[in-house]
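The complex appears here without one of its protein chains, the remainder shown in place.
Per-chain numbering from 1; labels A, B and C assigned in written order.
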Amino acid sequence: MKNVSVIGATGYTGGELLRYLLRHPGVRVSHATSERSAGQKVSVLHTDLAGRLDLTLVKNDPDKISKDSGLVFLCLPHAESAAWAKKYLDRGVKVIDLSADLRLASVKSYEKWYKTTHPHPELLKKAVYGLPELYRAKIKGAKLVANPGCYSTTSILTALPLVKKGWARKGSIVIDAKSGVSGAGRKIESRYLFCEAHENFLAYAVTGHRHLPEIEQELGQSVTFVPHLLPVNRGILATVYAKLSKKISAKELHAAYAEFYKGEAFVKVLDEGKFPELKSVQHTNYCHIGVGLDPKGDTAVLVGVTDNLGKGAAGQALQNMNLVLGFKEGTGLE
Amino acid sequence: MKNVSVIGATGYTGGELLRYLLRHPGVRVSHATSERSAGQKVSVLHTDLAGRLDLTLVKNDPDKISKDSGLVFLCLPHAESAAWAKKYLDRGVKVIDLSADLRLASVKSYEKWYKTTHPHPELLKKAVYGLPELYRAKIKGAKLVANPGCYSTTSILTALPLVKKGWARKGSIVIDAKSGVSGAGRKIESRYLFCEAHENFLAYAVTGHRHLPEIEQELGQSVTFVPHLLPVNRGILATVYAKLSKKISAKELHAAYAEFYKGEAFVKVLDEGKFPELKSVQHTNYCHIGVGLDPKGDTAVLVGVTDNLGKGAAGQALQNMNLVLGFKEGTGLE
Amino acid sequence: MKNVSVIGATGYTGGELLRYLLRHPGVRVSHATSERSAGQKVSVLHTDLAGRLDLTLVKNDPDKISKDSGLVFLCLPHAESAAWAKKYLDRGVKVIDLSADLRLASVKSYEKWYKTTHPHPELLKKAVYGLPELYRAKIKGAKLVANPGCYSTTSILTALPLVKKGWARKGSIVIDAKSGVSGAGRKIESRYLFCEAHENFLAYAVTGHRHLPEIEQELGQSVTFVPHLLPVNRGILATVYAKLSKKISAKELHAAYAEFYKGEAFVKVLDEGKFPELKSVQHTNYCHIGVGLDPKGDTAVLVGVTDNLGKGAAGQALQNMNLVLGFKEGTGLE
Partner (left out) sequence: MKNVSVIGATGYTGGELLRYLLRHPGVRVSHATSERSAGQKVSVLHTDLAGRLDLTLVKNDPDKISKDSGLVFLCLPHAESAAWAKKYLDRGVKVIDLSADLRLASVKSYEKWYKTTHPHPELLKKAVYGLPELYRAKIKGAKLVANPGCYSTTSILTALPLVKKGWARKGSIVIDAKSGVSGAGRKIESRYLFCEAHENFLAYAVTGHRHLPEIEQELGQSVTFVPHLLPVNRGILATVYAKLSKKISAKELHAAYAEFYKGEAFVKVLDEGKFPELKSVQHTNYCHIGVGLDPKGDTAVLVGVTDNLGKGAAGQALQNMNLVLGFKEGTGLE
């Protein structure tokens, strides 16, 4: 039984992570932290855990927590997280960081999009981008994993096989992404009120969203990316459009996707002609992808779905933990 | 007081039309028809009309109905509607057809997309496409108006100014559209069940949707169009992407849109940097449009919203009726 | 054309009131106020009003506003509202107060439930309880109307005929009420976040809710009242249970209700055996009521619905304004 801790456990991602960890047969949660709610039971904030996880929230104290935690998950805001990652790494604790602080290889890009100085640029080289389907081998030996963003995971997994084949014309990729409200975290802001989001729908960050550089970094190609706010609790659907650089059939396109993800437990390419829906992946770590061509045959239309709290955050963090700690990759996730 | 009738009054569009007609000071609803529910009160099917519209549903009988109806609205399925349009026109009654039967100028295109022989191809030449912002003058003198589809209205209004300016690179337009469930009508099918649509989201008709030819006909340009099913009752949001054929600034783009719709009562171009949301137009006949450029500046991103039952169906039908019958265009709609 | 103003126009009730006033042919909105958003266009906060109501928010200044307002609507928090009512009354302006400050005849009860000293107890005697179905004659001559709460309106209208008949056994009335989230106003609190309220449901204020004394005051009988939070934007449904004090049939019960509300434009008693639903009254000023007996025949079950922003707030305020200013009672409401 290995000991892990969740730093920043009161948000939606922290809660989901605790739920995943509870089901994992090989780990025990030593600590869950919160600056504001320290002293309260975890189940006061995540009421479904009543009687299932008897843990009192504590403040984030690396000296104490590192004593009985072999690995910590950081569910902290960007610009705060890297500093804590440093402290835990210095104390010999492995770190899976769910913030945006360590995902971009370029400090410049980070500072442009997050409008802040990076506290520990030296960590960027040590961090492995935590998308197991791409970096499995590196993650296995990693001490520091930068867990990808929810929009990024879905967009990258959906677009990548086409890009890797060289079939997407440069500059032609459009990613129209739609996310459930929990993607914004537990922020208490007017736009996330029930009466504002329910029976409503909108595009936001049209002229530039922070997940864009992460997507472009992994695809190695520029894209147009526009996120939208869906009136659902969970789930992301990304519709990816790309002009084809050569003539291919729907069948070939499908075969390429099926081949690319052959053997991947958590990415399912649906049968030809089928497209995915959110409800197939909610509360899971799966990504479903459907592929097709538009009626003129010159544009690929690729649709991918994940749970933004699952494969888009906590589920993927657990998958990464399994790789880092030497468990079977799917433990606690199937 | 002019007499009008609603043929096919039990669906969502028929109901909404009755609501709009109730508020119109210059018309009276003579008849509302239903084959299946004839003999029942309208308010049994539209319970909000209890005590407000005391009308019993009758069967669709052009001989009788034409006696006290100067104009009829046809809210009937495609492939059925054109035949009824013919009968009413033959009896001297003006027709606003909300079905798809008379929207496409090309019989061939109709028969390809609707997979049926057109019952009255000769009517296609007489029908005016009922988008007042484009065809106001023609609609005023029309006997037969083909009311546009909900996806089409939103997509066309959102993309048209850019296209008319010649700023959209040929073949580059992508329309990612999202519609509320009432867009599908009152169909009793598994996919429209609450438990299937709620807390869910999906793309459909990815490889070809019937509103596509209508959009291409009016834009005069090929587009990639993918519709999605939103878990809301009403509203359509279309996100339109187009590669620019020349370098323009966001300011120029905005100015072009503002200019194009200057004086239009029902199309509002939002302030620069603002993008619309469904709730601003639900239960209204308005279309709101926001315009911008993506961060690289080579792609226009245009976002338009309407109520699929308002400007996308019944509201627009009333607007057309106002033009046809000589009322002020906005009567009963503001 | 009469001039009215809306004091506190940025909340959900204020917005709905502006929408109703826009449709009213006999009034003009002189001013709409907001302390926090003064200087901004009304349509920045109520985006659906863009291009329909060109008004800039101002601070609440009775000296200025009373110059061109014959009547003001106060959409302010309780404990603040009464003081402003006083100021406007002193300047000869009629007041419709949508807060709770002037609804209870007993200062003691007010101070117990609202846990504050009443700023102007002397106004309680001048205020008329603004339920037109009960106090129409008094409202007509009133200078100060206390617009009832949303739970109260629905509960009172639903239970009253039974109580007036003397058929409800003392102490047996249970009111299980369910309200949409807008009933709580535009409060930015955790419990009203989309992810907290959507796909969720709960009882609150189980051991005592502030609308209880108002309901008991008008029914003249003690009741057990428990409110619940429905995951809808608008609408209240109250299920009222009462042990019968004498044996009556379902038919007699129905007849009594039909008789009680005969001639009332905004209260519809449904046909025997029919029960109401929220969607029949959303966006309207109507109340629908269904009545029945439970299978044993000793308990009346009465179900009433209103729109909490309509008959439960802004719609009723307009109905009261019509009475106060001498318009036809239903003007702008049908």
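The definition used in the following text is that a residue touches a chain if its C-beta (ideal position, glycine included) is under 8 Å from a C-beta of that chain, and two chains touch if they have at least 3 such contacts.
Keep in mind that what you see is a predicted model, and the values were worked out from it rather than measured.
Check C:Pro62, C:Pro161 or C:Gly290 against the missing chain and you find that the one touching it is C:Gly290.
The chain not shown here is touched by just one of C:Gln40, C:Thr116, C:Ser190 or C:Thr224, and that residue is C:Thr224. Even with one chain removed from view, chain A keeps its contact list with that chain: residues 22, 47-48, 50-52, 198-199, 265, 268, 270, 276-277, 279-284, 286, 288, 334.
Seen across the whole complex, the unshown chain contacts chain C at 171-172, 174, 176, 178, 196, 199-204, 206-208, 212, 222, 224-226, 228, 230-235, 237, 239, 241, 243, 250, 273, 275-279, 282, 290, 292-296, 298-299, 301, 303. Listed by residue number, the positions of chain B touching the unshown chain are 12, 181-182, 186, 188-190, 192-199, 231-233.
Going forward, only the chains that are shown with their structure count from here on.
With centres taken as mean CA coordinates, the chain nearest to the overall protein centre is B. One inter-chain figure worth recording: chain B and chain C are separated by 36 Å, centre to centre, where each centre is the mean of the chain's CA atoms. Remark: chain A and chain B have CA centroids separated by 39 Å (rounded to whole angstrom). Shown for chain B are the residues that touch two or more other chains, namely 199, 276-277, 279, 282.
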